[in-house]
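What follows is part of the complex, with its chains left where they were.
Naming follows writing order (A and B), and every chain is counted from residue 1.
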Amino acid sequence: MVIAKLMDTIWATRKSEKLNGLKLMIAEISGGSRDGERLIVCDVIGAGIGDRVIVTTGSAARRMLEDDLIPVDAAVVGIIDESCESA
Amino acid sequence: MVIAKLMDTIWATRKSEKLNGLKLMIAEISGGSRDGERLIVCDVIGAGIGDRVIVTTGSAARRMLEDDLIPVDAAVVGIIDESCESA
């Protein structure tokens, strides 16, 4: 997984029907040599703009959604506690 | 997923029969540290040259095509709204 900061919500009116109702957000990897890399992630745990989150990628993202047919490759799996300074 | 801009259609007369009828396009990742990375993506939602799109990669691309036997690893899942400025 990677640590990323949620930057904004992203809107796509024309999209796969399988994405209907899914919240998609722009995330930016923070820390380490991939710092600044941007991803689009889906969120089902209520994370918001500005939150530092843990993002899982690849086929694991579909496990987070509990639906192997949704075409996403990145999902928020946790919101990092504010007291967690090293992240 | 990543944000990319569709640059052109790509033509391959000799190809896997499983790709027959699939539209393949050159996309360029925009924003973040992977800015400028090129991908070939397939599109089944009617995106066109110049559109900013959301691209899913890996096994998720086959979920977009709803056919697990097609040998693609990247697919357009949504067209980003023009009003979406931060993308």
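We adopt the following convention: a residue touches a chain if its C-beta (ideal position, glycine included) is under 8 Å from a C-beta of that chain, and two chains touch if they have at least 3 such contacts.
Worth saying up front: this structure is predicted, and the values here are computed from it rather than measured.
Shown chains number 2; the total number of identical copies in the complete complex of this file is 5.
Operating definition for what follows: only the chains that are shown with their structure count from here on.
If you average the Cα atoms of chain A and of chain B, the two centres end up 19 Å apart.
Partner chain B is touched in their complex by these residues of chain A: 7-8, 10-16, 18-19, 24, 26, 28, 34-41, 58-59, 61-62, 68-74. For chain B in complex with chain A, the touching residues are 1-3, 31-34, 45-47, 54, 56-61, 63-64, 66, 75, 77-81, 83-84, 86-87.
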